[in-house]
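Each remark here refers to the structure printed beneath this line.
After this line comes subunit A, so read on.
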Amino acid sequence: MRRLLFALLLAVACRPTADRLSVPATAHRIVSLAPSSTELLFAIGAGEQVVGRTTWCRYPAAALRVPAVGDGLNPNVEAIAARQPDLVVLYRSQMNETAAQQLARLGIPTVTLAQDRLEDIAHAARELGRLTGHQPAGDSIGAAIETLLRAPTPATIARVTFVVWDNPPMVIGGGSYLDQLATLAGARNVFHDIAGASATVSIETIIARNPDVILVLSDSTAPPAYSARREWRAIRAVREGHFIMLPGDLFGRPSPSAPAAVAALRHALEVRK
Partner candidate 1 sequence: MSTVAPLLSVQRVTYRYPGAPGDALRDVSLEIRAGEFHAVLGPNGSGKTTLVRVALGLAAPATGTAEIAGRAAVAWSRRDLARIVGVVAQREDNLFPQQVRETVLLGRYPHLSLWGAERPVDREAVTRALERCDALGLADRWIWTLSGGEYQRVRLARALAQEPSMLVLDEPTASLDVRHEMDLFELARGLVDAGGLAVLMITHHVNLAARFADRVLLLADGQTAAQGTPRTVLTRETVERVFAWPVAIEPFDGHPQMIPLRQRRQPREPA
Partner candidate 2 sequence: MRRWLGLAGLVALALVSAVVLGPAHVALGDLTSSEIVRSLRVPRALLALLVGGSLGVAGASLQALVRNPLADPFLLGLSGGAGLGAVLAIALHVAGPWALPLAAFVGALGAMALVYRLGLVGGAQLDPRVLLLAGVAVGAFTGAITTAIVSLAEAADLRNAFLWLWGGLSGASWDTVLVIAVYIPVPLVVLYAAARPLDLLALGEEPATHLGADVEPLKRRVYIAASMLTAAAVAVSGVIGFVGLIVPHITRLVWGHHHRALLPAAFLGGGALLLFADTVARVSVAPRELPVGIVTALVGVPLFAVLLRRWMGPRG
């Protein structure tokens, strides 16, 4: 009797996770629930195999032709299932764990990938390459990013801060991929000491840390609206108009274009001098 019980426990404990068990050799109908993975899939040449994306997935332009299955933040399992996927790519987060379990119950295999930092993209590129039958392309992108990360850190040519919102003032911290891009481009994020991806700070802290340039994620060239406000103009970089606009297609998410993004940022910083 005890042996039977033990065997049962062993069987339950060793039950493999869904994605290991039934992930197909090559996925042909992929639903991607994060902009980074969508971009990656197209980048490795698996664009034709993508049958579902979120409404936030807008790069590259070809992705717009793929039907959307919701905003992806709280995955709509029904809409996803309606696309009859054989693989769903999820971004690693608490909410998506539940979605993964729900999809598994429907018999749909999932793979959960961290997509916060550049090294995650390298790993994701290789993994997605393997899963979609585009291994060489995936490995190549992964290697390019790994090479970028392994390169010696260039000397700092500017002290920067990324301001993503003005009221309350929010800046990018050391945990974000943007911080990584900055470091690789020779810029030092004055808020690198903040562990998280972003944080709310006082304007006076920005003044005290005195960045040379303010980096803004924006597709337009006009300076941000807050640059006209009196309290923001107390910051030297705002007063003197030292802004660099970072277009969304290169900088909006951790992406396989990271090497190009770093080069663009470095160029912008050098030209500024």
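Just so we're on the same page, contacts are C-beta pairs under 8 Å (C-beta built on N, C-alpha and C of every residue); 3 or more make two chains touch, one makes a residue touch a chain; residues count from 1.
For anyone wondering why these and not others, all candidates are chains of the complex that A comes from, given by their letters.
In this text, all values refer to a predicted model and were calculated from it rather than measured experimentally.
Here subunit A is displayed by itself, and among the listed chains 1 or 2 from the same complex, it touches 2. Against candidate 2, in their complex, subunit A makes its touches with residues 55-56, 71, 164-165, 167-170, 191, 193-194, 199-205, 207-208, 225-226, 228-231, 234.
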